[in-house]
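Below is one structure, written out as structure tokens, with a few remarks after it.
Left out: one protein chain. Kept in place: all the others.
Letters A and B mark the chains in the order given here, with residues in each chain numbered from 1 onward.
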Amino acid sequence: MLLHTIYLVAIVAEAMSGAIMGMRRDMDLFGICLIGTVTALGGGTIRDVLLGHYPLSWIANPEYLLFTIGAAIVTAVVARVLHHARTVFLVVDGLGLVAFTVIGCNVAMSSGMAPGIVVVAGLITGIFGGVLRDVLCNEIPWVLRRELYATVSLLTGGLYVGLLSLKIDINIASLVAIGAGFLFRLLAIRFHWRLPSFNGATIRGLD
Amino acid sequence: MLLHTIYLVAIVAEAMSGAIMGMRRDMDLFGICLIGTVTALGGGTIRDVLLGHYPLSWIANPEYLLFTIGAAIVTAVVARVLHHARTVFLVVDGLGLVAFTVIGCNVAMSSGMAPGIVVVAGLITGIFGGVLRDVLCNEIPWVLRRELYATVSLLTGGLYVGLLSLKIDINIASLVAIGAGFLFRLLAIRFHWRLPSFNGATIRGLD
Partner (left out) sequence: MLLHTIYLVAIVAEAMSGAIMGMRRDMDLFGICLIGTVTALGGGTIRDVLLGHYPLSWIANPEYLLFTIGAAIVTAVVARVLHHARTVFLVVDGLGLVAFTVIGCNVAMSSGMAPGIVVVAGLITGIFGGVLRDVLCNEIPWVLRRELYATVSLLTGGLYVGLLSLKIDINIASLVAIGAGFLFRLLAIRFHWRLPSFNGATIRGLD
């Protein structure tokens, strides 16, 4: 199935992005493999723990761990070359974001959740791997600060749930939501779209 | 019911406190909403995951998310004015702490936990939202370092469990525990009560 193939590509891409961040924090080979795995599988893990949806996907399919560990090791070996692949990364990461979102929505729907929770489950699947990566790297999570990233996940999930509520075939709804979300993410990257932020300095005294 | 009303006021207050911290870390609107929601609902979420108590409260009642997101957005808009409301915040936050504690104890008792675990469940509900907020903001959790805050939760929970073990009516026990805990928190703020800490410098060599 197409969605499953995209999923495997996405966890490889996310594991590589985690591994790169681990290398920049001077982690050893174990740390690089762990941070890559957490980045790739952490969002789905948090979703399943919050929904009480057992077994977790990587426990039911331990081969996912081989994908993420293998991707992290390859990244560590060829990182100098990856230097030139920044754009490819951003594109594959964007595809992963929307694929994770749709998969997360599917898991929540199969557990009988309300539509709002389905969208939230997609969001958690899409962004919490990166949140865990940043926490382990001792950074404020990037997704909380900059760019249209979480917003892409929310709109993708909302579109997907909306299409399904109109009784549109699930394969068509998946393709439309993934296509529209992916396009939106590419446009957000290209044109540096951002959500508003607020000047924290004005409230410096309030803590 | 009174406890439920206090709970809703408390999650709004906690969401506002999280939103303020997110603004001071230069987060965008999504980040502010997420950090507000995690601050408000994170303690109860961790409690339920640790107890295996499903569904989580905000999954069973998705409208809680509307309260916390709404509170975060309002905070972002009116933050300059909130500048003058520091004392109100501290008071509402103290009320939230003891209400969260009693609610957490109730959840653990309904799951048939031992009295010590009931008090711990109240503590987790009371403080772990703030712990998650601080971790996401890349700070050592404030509750681990300063003031009588966790201690207020422990004493509130201990008093509540103690009163119930004396067969006192649950409504009376709730009111007494909340009232006494709240008073204790206000006194701790007013008189800067603190637990002892230890001079880390003396053990600098031991790591």
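Methods note: a contact is a pair of C-beta atoms (placed from the backbone, for glycine too) under 8 Å apart; a residue touches a chain by one contact, two chains touch by 3 or more.
Since the structure is predicted, the reported quantities are computational estimates derived from the model, not experimental observations.
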Chain not shown: contacting residue from B:Val49, B:Ile73, B:Leu90 or B:Leu186: B:Val49
Sole contact to the chain not displayed, among B:Leu65, B:Leu82 or B:Val143: B:Val143
Sites on chain A contacted by the missing partner chain, in the whole complex: 20-32, 34-35, 45, 49, 52, 54-56, 59, 62, 65, 76, 79-80, 82-83, 85-86, 135-138
Those residues of chain B which, in the complete complex, touch the missing chain: 49-52, 113-114, 116-117, 120, 131, 135, 138-141, 143-146, 150-151, 194-198, 200, 202-207
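By our rule, only the chains that are shown with their structure count from here on.
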Centroid distance [mean C-alpha coordinates] between chain B and chain A, Å: 29
